[in-house]
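Note that one protein chain is taken out, while the other chains of the complex remain in position.
Moving on, here comes subunit A:
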Amino acid sequence: MKRQITESAGVPGAQINIGKPARSVSEMIGKFRELGLLGFILLLSVGVQLRNPSFLTWENISDIATNTAILSILAVGMMLVIITRGIDLSIGATLAVSGMISALLVSHYPGIHPLLAIASGIGIGLICGMVIGCLVAWVNILPIIATLGMMNVYRGLTFEASGGKWVSAHQMPTGFKAIATGTLFGVNNLILIAVAIYIVAYYFISHTRSGRRIYAVGSNPDSATISGIRSGRVLWLVYTIMGGLSGLAGVLWVSKFASAQGDTASGYELSVIAACVLGGVSIAGGVGKISGIVLGSVLLGILNNALPMIDVSPFWQMFIQGTIILIAVLINALVKRGIDRNHLMRRKI
């Protein structure tokens, strides 16, 4: 009803604006969204720097980058999931179970090569992701229900695998701990791995057929199916990738904090979803860019690092994070509304 009214109201507007595309504030925001986010990050940094001069030191910046690396790796996978109109709440548990099993592996066989430990983590993550992918793609369970259920299963498995005990630093060989603390050309491994994943993911979603299909399925599942895309397969692929990335993140997490616990990363999925939403990934599907989610992750990382530095009580953090997610989601929705309205006005009917 509402749409019809706007459409008919848009007719005179369309006639006036022939040859001159209408531009609105929301469209500008939509176009320069990443720039705006970058501006906000810079403003925030300058503000914090004025309060606490030790913020913009090289040491602290590299600290933020290392802390953000794992978050942004997960955000890449979550972006793919959200683009297909899904959501994955199980990644914290997948991360924990693969981190735990690879930690148990290296504590039993200390001679194992670190790369093999990483591979085992990724393998377990892939299996976890495949299970969820099957449930979502072929059994047709809503993503939120499927991932909520499997989240419990994986979390339970983490506890069962370790018998409720921790794997702590002295049980891990130095080679394993060096995965996250080591450097290559003076840059921390975590940052290098994250950057490599951005590049691969960028190539995948912008320049390969499977990558474009993910967007197609997300922006309109029906027409994707009609044009011959097997959307079930795309959905399965997306959740499998998410699982693999969670597995990788699990190994990196355990190696970085040098301890694997039953409740590792519980609730972390919320931060990852927040990073995606901040980075402009639309919950309605079909929209999302790598540059956006990297900036979103960096913003969250800076917030987590800066709030304690300017004496904000840690008990405020949860509230601030939630409010930022809500505001970002609402702004996304309003911007999209503005763009849609503009598109309607420009249609020549």
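Throughout what follows, a residue touches a chain if its C-beta (ideal position, glycine included) is under 8 Å from a C-beta of that chain, and two chains touch if they have at least 3 such contacts; residues count from 1.
Keep this in mind: contacts and distances are computed from a predicted model.
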| item | value |
| --- | --- |
| Protein name (UniProt record) of the chain left out of view, among "NADH-quinone oxidoreductase subunit H", "Autoinducer 2 import system permease protein LsrD", "Glycine--tRNA ligase alpha subunit" or "ATP-grasp-modified RiPP" | "Autoinducer 2 import system permease protein LsrD" |
| Selected from A:56, A:169, A:187 or A:320 as touching the chain missing from the view | A:320 |
| Residue in contact with the excluded chain [from A:218, A:244 or A:262] | A:262 |
| Touch criterion as defined above, residue of A:112, A:191, A:329 or A:344 at the omitted chain | A:329 |
| For subunit A, residues in touch with the removed chain | 87, 135, 139-142, 144-146, 148-153, 155-157, 159-160, 164, 262, 270, 273, 277, 283-284, 313, 315-323, 325-326, 329-330, 333, 336-337 |
